Each structure stands twice: as structure tokens, then as C-alpha cells.
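Structure first, then comments.
Missing here: one protein chain of the complex. Every other protein chain is in place.
Here the chain labels run A and B in written order, and each chain numbers its own residues starting at 1.
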Amino acid sequence: MNQAVISCLHANLPAVEAVLKDIELQGITNITCLGDLVGYGPQPNEVIELIKEKKIATCQGCWDEDVVDGLDACDCSYPSQIAERRGHFAHQWTTEKLTKENKDFLANLPYSIRKDKCLFVHGSPNSQHEYLLPDMDAFAALERVENAKAEILFCGHTHQPYIRELANGSIAVKVKNSGSKDIQKKEMNLPMRRIVNAGSVGEPRHGGTKATYVVYNDITNDVKIREVEYDIELTCKAIINAGLPPIFAWRLKNGFEFAERAEDASHVCER
Amino acid sequence: MSQTWIISGPPGCGKTSWILNTFKNHSGNCGYVRLGGYSEINLEQAINSKIDFAFLKDQIPNLLDLSSSKLPLEVEKENILIIIEFPQFFIPKFQGISGIDLRVIKELEIYNLQPNKYLHFGRDLELPIKDTLDFKAIESCSIDLKKNIWDPASLNTFWFELVNGAYGDVYRAKALMNLPDGRYILFNWILTQKGSQYQTLNQVAPLNGRPERHSEIVIQGKNLNFQLIKSTINNCLLSDAVLEHHQATLRNSQLQTSRN
Partner (left out) sequence: MIERWALISGLKGDLDTYELIQKDLKKTPGNITLFVLGDMIGPEKNCNKLLHRLINPKSNDLQPWCIYGWWEEQILLESGYRGNQRAEALRINKGEEVVKSLINAVDKSFLDWIAALQFGFVELDCGLIHGSSKDVGDDLTLDTPPLTLLDRLTRLQVNRLFTARSTQQFHLELTEGILNSEVHDLTGNHKKEQKVPQKAVIGVGAGKNYTLYDVGTDNTQFVRAGYQSEKKKNGFGLHF
């Protein structure tokens, strides 16, 4: 059966509506959301209410966590000082706009959702703030899936959609200096695992302007990336009217979100 | 024998790099003067930026700055090549020396300089020809960045936004900037040429505090939102505390590598 996985809606209502419509047109009713319902965009309450209304299973994203807990998450998750300042501004704006009810909703979202062999998280099983980029070290990527005891790991947070298959792996180890005469050697085969990044509905960073999400068929194991057009002008106007930094509208309109993406794939704050 | 040349042309035509090459090929002393140019009707003149001199001086450390109205010593005059750089948008009416704007000749009397050669970009074939812009109703602004230090990643973001039109249509942007690791870099971007030109200069500032050297950004274009440019730049510059943190980390890593 086909199921849809969406992520990083970022308070962009026109994009969310367009994607949900695209999902509906395919007759898909099973939808999982990987968080970041809010942040950057101008319609945080509206997006949360739509997700609640549609009863979409959702995990907590980095923005959802920060809006609730305060900016406890480390600043090093921002790629630059300017990104951090703008992020803090958007954070402040969002916290002020969100209703108490909607904040509570975000606060009570789970870190992860497990369905059979699939694990759904926002960033990685380690943290909502860890980026699993497509070119991340293959062994480290496999470790994330293996450690989470999943076969397919669905994540978001990077805003770049991709499907990564890790297969035909093996590792050989040797115990040196063990005291015993014979050298102990071991070789083990690694299991085949997949990481699926759902991209972003509300703030795509793939170089284009279209919203992205993925469709997974749990019978054929097939995963498809979908691109959906939406009324960007509408969102841009709302950003300006809301008094959010106009640069957010400029980036969205030009598909320049990629300029802001993280560079360090495995960076996790040590705090 | 000493020579005094005047070089003029519109902004972005490649004057400074041509001058640098000419100096490098000259075996004797080199002197340099940059004149500001004159405001024409409907044409806000390019600002007399010190970026060019700071850049040339970095590349040719014994370059003489003649605009400080200091005359060269008699010994320095021996086989000296003096180049006077001068922004001018239009092609001079007359060929050769007689094409020099009279106001320029007047201004040069202060420096006691008499040019014996005049070249204009776009007129004289001796100079390379580049697509230059039609500069009409151009806006420009210059921001003094002396003692300011950029967060490198923020600089990348800002420059990307600037040259891609986030703050209005930019025709030309040029900047000489400080980075926390002591680097001094030149950014140069012209609409008609592909991509930005980046160059790390030779000078390296010590890893403590803020360097005194010249730092500035000059932007020319249309419908520019200067307010937004300034506030964005402010958000890219490092505070004392953050700068000290960066520099302390760099100083420590230098110590660590020298330990073993």
C-alpha cells in the first residue's frame, strides 16, 4: 500500500495545502509527517491546525522543539551568524504568534514513530538537529539505521529529498596485542538498509521552488520523490505582511534556499 | 627616465588589474594616484574608494602613494612609472593627451605631475576590451568597514544574496574585507562577467584584536536597498566577544601543533 511521508512544512500554508491535495489525488490516506511544522514561514497556527484536523501522525522537528523549549538547541546548528540571527528572529516571531493550544500540541509530539521495519524521525535517531546529508559517510549513515533497529529510516531536516540504499557491506576486524598467540580475526556482513529523506514541503533546498515529499509502497518497497507546484507569491506576500525578514521570501521565490544549507553532515552539538 | 600615464575608463573595465600588471612588468619605481572623478548630470559618480590602492600596495609593497601629496625623492624619480587612475564613463573627445579633461590637468598641478601618455578603456586598443556597462542613473554606496571582521560563513551568504539581487540590481560590487583568521580578501563582482573574483591578499593580521588596515565595500547598481544592506552587513560582523573566542581557538590550535 502507498503511504506518503512529508517533512519541514515550516508554516507555509499554500505549500502544505498543495501537497495534501496531491496526496489525496493519488488516493493515499496514510500520511506521516516528520516535523518542523513551524519556523521561517508566516502561518504557523494555520499549518498546525490543518495537521491536527487531518489527524496526520507527526514527530517533533527541531523547530517544534525549540519553539517549545526555548532556544536550548545549540547555535552551531546554524551554518552562519547571519542565519542564526535570522533564525532567532523567526523563532521569536513564531513563539509570539503561536497559541497556547498549538504550543502544547508541538510539545507533546513524539521524537520518533515506528511502524514495523520503518522508523520515522526528524533529523536522525540521535537528535532532531543532526543532518543526514546524502553524501554523509556511508558507514556512519548505516550505523544510524542499524542502531535504531530499523530497515528503512525516514528523515527530513536537510530539506533535500533523497533515497539512499546501503548494500553489500562487510567489515573485517582483527584483535591486536591480545596476549594470546593467535591473532583473532572476524569478518561480518552488513545488512542492506535504506535512508529516505522526505525533503521539505515549505522550504525546499533542492535548488528549485517546488515543494517535495515522498511516496513509499510497503509492498513493493518502492520510494518515489514527488515535486509539487504551489502559489509561492501567496506565501511571499504573507511573509512580507507578517514582518518576517524579506530575505525569506526572496529565497523561497528564487529557489535559493540551498544557499543556507548545512555543510557539515555529521555535526552534532556536544553540549 | 620617468613616465607619467593617465588611465581612465568606466567602473568595472579592468583598470586596476591592468595597472597591477603594468607595474609588475616595470623594473623601476612605481607611483600611483587615484583621482575621484566628477559627478555628471544624473550620474552619481563612483566613489573615490581606497580599495584599489590598498590592493595594489599589498601586491607591490614598495609602491609609492603620490596622492598623499608627498613628492617622490630625487632618487625615487629615477626610472619611475607613475600611473594616475581616473574613472570616466564617456569616451574623450580628442585623441591622446589632448583628450584629458581640463579639470584633471588642474588637479594634477597640485601633485606637480605632468602626464606624457593618456589611455582610455574602450578607446585605445593598447588596453584590453571588456564588455562594460552602460552606466546611466547609477546608484552607489560605500561602507567603511575598517576594524570590522566578518563571520566567514555569513560573508558567503551575504555576498551570494547581494550579487543575486536580494537587495536590488547590483552592477558592480567590490570589497576588501577582514576575516577572523587574519586573512585580508578582495571580492570583486561585475554583472557582465561570470562569477565573483576572490583573492586573498598577502597581508595577514595578527590573531588579536582588530586590524587597522583599510576595509570597505563599494556597491553600484539600481533600486538598491541600502538600509537593508547595512543592517544585513551588521548581522554578519563579529562582536568583540565572538571575535576573541575565534582568535583564542586559532591561537590555541597553533600552540597545539607546535607542542609535538
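In the analysis below, contacts are C-beta pairs under 8 Å (C-beta built on N, C-alpha and C of every residue); 3 or more make two chains touch, one makes a residue touch a chain.
Remember, predicted model here, so these are calculated numbers, not experimental data.
Of A:Met1, A:Ala107 or A:Ala167, which one is in contact with the hidden chain?
That would be A:Ala167, which touches the missing chain.
Considering the complete complex, identify which of A:Ile51, A:Leu142, A:Cys155 or A:Val215 is in touch with the unshown chain.
Reading the full complex, the residue touching the unseen chain is A:Leu142.
For the chain left off this view, which of A:Ile56, A:Ala148 or A:Leu190 is in contact with it?
Residue touching the chain left out of view: A:Leu190.
So that we can see where the missing chain sits, which residues of chain A does it touch?
126, 134-135, 137-143, 146-147, 160-178, 185, 187-188, 190, 206-208, 212, 225, 227, 266, 268, 270-271
In this text, only the chains that are shown with their structure count from here on.
List the residues on chain A that touch chain B in their complex, please.
79-83, 85-86, 246-247, 250, 254, 256, 259-260
Could you pull out which chain B residues touch chain A in their complex?
Chain B residues touching chain A: 151, 153-154, 156-158, 160-161, 164, 166, 228, 232, 235-236, 238, 242.
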